[in-house]
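Supplied in structure tokens, the structure appears directly below.
One chain of protein is taken out of this complex; the other chains stay put.
And then chain A:
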Amino acid sequence: MNAFILYRDSEEKTIDFYLNESRDKEAAKVFMKKYLVAFHKPHVITVDKNLTYPLAIQEAEGTNYNEVIEMWKKVVGGFLCLLFVIHFSVTAVHNTHANPLQVKYNKQLSFYIDPLFTQNWRLFAPTPMTSNNYFYVKAKLDNGNESRTTDWIDLVQYMYEKNNDNRFTPYNKLIRIPRGAYALIGEKDETVRKILNKVNEGELDEEEYEHLIENERDKLTEEKAIDLLNKFAEAHLISFFPENEIVEFKVLLVESEPVPFSKNGTENFENAEKYREFDWTKPQGIIPLF
């Protein structure tokens, strides 16, 4: 049995030893490997005259270097896995139905999720849209000689028909614009809506949830929604009357309620209708739709 012995220079005290059948390169490598880790590598190694030692030390150093890289890779890998778990935990909580956890950390959740991971998977839930929104526009036109006011011109029904004839046309997405724009009015996150209800009922402190209430923002959103509707109508008018100057115009919304399930199949059922007439507005120089 042969022995490798490691001394410390100054005190000549034995630090470690290793017993092995042979004193060859492989045995030397095994013994030296743990002392060649980058953090506490010795400055000088003094060896006897066996020629295999320098080679063994060189190789052991290489192995250790790879092991260090390997270790760091595993640390980074572990960190990535942890990040993955955290990311999807936050995403999962963000996507749950309104609950106390979501209410409490609403601000933090939104800060993390928006805008890169913004998502909403309600998809026709909990209450799907059931009514038909028909939009019309009326315009005051001037062709240089005389001015006239048009009748109410349909803005969406012709699109529905074209979309029904062929689903692979731009109408497939264009039909979403007016409803999407109008839906901005009063659109609020489900959690925020619940908080507002509780604030109104006096269950929650108004000051604490001020950042969610912001009536000023609602007003701006409504203005934006109406502006979008007007632009949609204007793009149509420019396409319909390219020769005329559009002096001003206004949009009408007719909301037609659905036939209740109990009345399914009833002939000549008259759907209840609601109307909303928007204010006269001036054109903004929008590009024609067609």
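The rule is short, and it goes like this: a contact is a pair of C-beta atoms (placed from the backbone, for glycine too) under 8 Å apart; a residue touches a chain by one contact, two chains touch by 3 or more; residues count from 1.
Note that in this section contacts and distances are computed from a predicted model.
Trainee: So which of "DCC1-like thiol-disulfide oxidoreductase family protein", "HEAT repeat-containing protein", "Putative aldouronate transport system permease protein" or "Glycosyl transferase family 2" is the UniProt name of the chain that got left out?
Mentor: "DCC1-like thiol-disulfide oxidoreductase family protein"
Trainee: Taking the full complex into account, find the residue in A:Y65, A:F88 or A:W280 that is in contact with the omitted chain.
Mentor: In the complete complex, the chain left out is touched by residue A:F88.
Trainee: From the list A:T14, A:N50, A:T169 or A:N197, which touches the chain that is not on show?
Mentor: Selected residue, touching the omitted chain: A:T169.
Trainee: Given the full complex, what residues of chain A touch the hidden partner chain?
Mentor: 70, 73-74, 76-77, 80-81, 84, 87-88, 91-92, 95-97, 115-132, 157, 160, 163-164, 167-170, 172-177, 179-181, 220, 224, 228, 231-232, 235, 258-259, 261, 264-265, 284-290
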